[in-house]
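The complex appears here minus one protein chain, its other protein chains still in place.
Letters A, B and C name the chains as they come in the text, with residue numbers starting at 1 for each one.
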Amino acid sequence: MHVQDFQWKKGMTVKELTDAYGSIGFQSIELAKAADVIVKMKKESAKIFLTFTSNMATSGLRGFFAQLIRLKMANVIVTTVGGIEEDIMKATGETFSLGSFSSDDVALHEQGLNRVGNVLIKNESYMRFEDWITPVLAMLYEKQKRWAVSELLREIGLLLTDENSILYQAAKQNVPIFCPAITDGALGFHLYLFQQKHPDFIVDVVKDFGNILFSTSHDEKKGVIALGGSISKHHAILCTLLTGGADYAVYMTTAHKTSGSMSGATTEEAKSWGKVKDDSDIATVIGDVTILFPLAMIKALEELHAEGVVGDE
Amino acid sequence: MHVQDFQWKKGMTVKELTDAYGSIGFQSIELAKAADVIVKMKKESAKIFLTFTSNMATSGLRGFFAQLIRLKMANVIVTTVGGIEEDIMKATGETFSLGSFSSDDVALHEQGLNRVGNVLIKNESYMRFEDWITPVLAMLYEKQKRWAVSELLREIGLLLTDENSILYQAAKQNVPIFCPAITDGALGFHLYLFQQKHPDFIVDVVKDFGNILFSTSHDEKKGVIALGGSISKHHAILCTLLTGGADYAVYMTTAHKTSGSMSGATTEEAKSWGKVKDDSDIATVIGDVTILFPLAMIKALEELHAEGVVGDE
Amino acid sequence: MHVQDFQWKKGMTVKELTDAYGSIGFQSIELAKAADVIVKMKKESAKIFLTFTSNMATSGLRGFFAQLIRLKMANVIVTTVGGIEEDIMKATGETFSLGSFSSDDVALHEQGLNRVGNVLIKNESYMRFEDWITPVLAMLYEKQKRWAVSELLREIGLLLTDENSILYQAAKQNVPIFCPAITDGALGFHLYLFQQKHPDFIVDVVKDFGNILFSTSHDEKKGVIALGGSISKHHAILCTLLTGGADYAVYMTTAHKTSGSMSGATTEEAKSWGKVKDDSDIATVIGDVTILFPLAMIKALEELHAEGVVGDE
Partner (left out) sequence: MHVQDFQWKKGMTVKELTDAYGSIGFQSIELAKAADVIVKMKKESAKIFLTFTSNMATSGLRGFFAQLIRLKMANVIVTTVGGIEEDIMKATGETFSLGSFSSDDVALHEQGLNRVGNVLIKNESYMRFEDWITPVLAMLYEKQKRWAVSELLREIGLLLTDENSILYQAAKQNVPIFCPAITDGALGFHLYLFQQKHPDFIVDVVKDFGNILFSTSHDEKKGVIALGGSISKHHAILCTLLTGGADYAVYMTTAHKTSGSMSGATTEEAKSWGKVKDDSDIATVIGDVTILFPLAMIKALEELHAEGVVGDE
């Protein structure tokens, strides 16, 4: 393969651009490779674990994740609780506004705005979330006292009606959502307040570990698409390891391997799992997921759609 | 304040170097500032939340964390489960060897070695951890069926005897260890296996949310020292927010704010909590924690020791 | 402006995707903003300074840069000498192959391959470059003994015939190419060898400083598009500063501002030049240029073409 001189063509599609990336050099090649690995895992009917951190659900990628679940491009979701809260907020009518990375944070505080990078969430959104979730918890408690996390999230998804909601689409498609640190957010506080009044209300994280293990099997092919780092990425890797290792892995992150963190760990290590034999089954792309992921996934979707593996948008 | 020309002096102490950092420029100034903020939070008797990711407990910082707990420089610990597992492994005789970031991972796999950056953990260490933890869980189950995470970790700490152990020192000093994603590791798997045989065994993460809230109060001054990002950092910030906001904050991380992640969020945002008014009470240092943290903390310890606020090593 | 849920549409164009980026969040917004600033600077007839580091000319972006010069999207080029050498190599028939970031460098050395990230350049390409440049220098020396760098590069460009060549298109369009560190590469060595035989051969970098100053004026609007950091970025900023300050600035880089380097300096500082008043005239995007630049520039080209400001590809 040689480096090819890139040229703009009028009306260029995303697929044409990402095809061209394959011979530009540096991270553009890794991006094109990521698309290829995604195509491969889908065509080999691998069980696909899609993981993302909560800030990605805060961003506009949320609707894309919901669409991917609907298109059966994600079979298991792992995320952190902030993303779940914000998915529910949006599904119940809240909107997030766009700000700046270099805001005056004292002024924002006075305006009742919470900043996540350059995205702003109103205090009222959190208050209305509280108003919405409290009766839901009461209703779930009526059903049963002890809930595995993914089962609780599925029940919440069934209550939503927003096509762009991750929880809604996951519930509809029987895609489990795992969230190992379910208390690390506003939801944790509401669960705590509820338990204060109902001490026999239990969120069973240990049982959910069994659920994620049984979401796949040793015999099945497995693929991991990890966006960002943190617990979500680690949990999917851990689970696929315990069930024989992933066959395919795509990581996208701004973190580097040099600090020894999980966030920066590359797909090279996937080889140490003993299943991945070939560099063509793994790809690590360094950069901002809000830019990289649509590019790679759209290329994969266009190819899979052309072959009839994926349905209409 | 002016930039000062730095000069080596024979036998220079760490404190002399970090003092000099205060007038070199760029991140060295932030490092010196971090030490100052740590001194301030301790002298103001703030409740100190120390958070770190598991790879830091895998590294040699583990003994330093234990020492800091003993010296009462950390009143609340928040971490991820990998760090707890590795603390126990070391406390029960395992050793981790030093490798390379660019290892041949296929070869490592064949040798039964697991790589965390440039640190290697043997498969046998995980097996012996299983042998150790299984009877411990049985014993704890005898005591009670339902455990908040921090209470369970305290019991484990009481069983250890290693002065360099985080869990041992924390148990001895009544410092709670919070771990919101307790199942995201080998321990999660062992908890799951145990629950399979004992379905009434419950790890209560919701109750532990109350425990971390009550580890401090609105009236008390609070400081956060967050090493790396992830759930541990977020959990400490969340808890101090719910109890009125931290008064002091020091973040050390390799992540940048530009991707909107929690790992890269800076202490600037602390101002949006509405309590921190002054830049002199916050510091964000960008870099590898294994290098930065000892530098800043040693400068703080030397100053606090000189004033009699901290005891002998 | 609110965060909008992103959705894939079949056959999606690059422009549709980059439009959507404008309401996704994090760096995707900055990317959409960068496109807007480029459109603005072109429509305001600003003199556009395009700077890039040599590795970008090594990559497939080289053909894109040549196209942009042809489309009059770049009026002044600033780069480092490696990019000039590699542009000439490609224009005279050399090809670069695609490798891996984690190559066995000892093996590559034995095969006579030089690695630039994941792009490989053969030793023979350097040798044939020497064979080509040596008579060219002799011919130029016949014309005159003392050459300003940009004038020398223009003469070389006139000797080439490759439509994808940066030097060829620049010469054809009367776009000057500045290279303040002209000796920092293989070309430097050949210039040195030539001067050994012809001591009155002079490359006049001081004169070229005047040339870049007079490439624009105080009265003219000026825009800087800086890809990567280094001397090329600094030189364009310095020149526009001395001629009254740039009105528009787009920076794309993997470097962060936290180390105080030029590579990581953001467009915020452009405000300190005293001309830029408005955030809508500047954008800094963090990430790999091979991915980011085509995205932002294609969006700008499609818009400018639709309005008749830019011609056909």
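FYI, contacts are C-beta pairs under 8 Å (C-beta built on N, C-alpha and C of every residue); 3 or more make two chains touch, one makes a residue touch a chain.
On a predicted model such as this, the values are computed, not experimentally measured, just so you know.
Asker: Just to verify: which one of C:7, C:173 or C:258 makes contact with the chain not shown?
Answerer: Only one of C:7, C:173 or C:258 touches the chain omitted from view, namely C:258.
Asker: List every residue of chain C that touches the chain not included in the displayed model.
Answerer: 53-55, 58-59, 80, 82, 101, 105-106, 108-109, 113-119, 146, 180-185, 188-189, 191-192, 195-196, 201-210, 213, 228-231, 234-235, 238, 242, 254-265, 268-269, 271-274, 288-289
Asker: So that we can see where the missing chain sits, which residues of chain A does it touch?
Answerer: Per the touch rule, chain A residues meeting the hidden chain are 25-27, 102, 256, 258-260, 286.
Asker: Could you please point out the chain B residues that touch the chain left off the display?
Answerer: Where chain B meets the chain not shown: residues 1-14, 16-17, 20-21, 23-29, 31, 55, 58-64, 66-67, 90, 95-98, 100, 102, 117-119, 164, 268, 279, 286-292, 294-295, 297-298, 301-302, 305, 312-313.
By definition in this document, only the chains that are shown with their structure count from here on.
Asker: Between chain A and chain C, tell me the centre distance in angstrom, where each centre is the average of that chain's C-alpha atoms.
Answerer: Going by mean C-alpha positions, chain A sits 36 Å from chain C.
Asker: In angstrom, rounded to a whole number, how far apart do the mean CA points of chain A and chain B lie?
Answerer: 26
Asker: Roughly how far is chain B from chain C, going centre to centre by Cα mean, in whole Å?
Answerer: That pair's centroid distance is 44 Å.
Asker: Would you mind listing the residues of chain B that make contact with two or more other chains?
Answerer: Those would be 256, 258-260.
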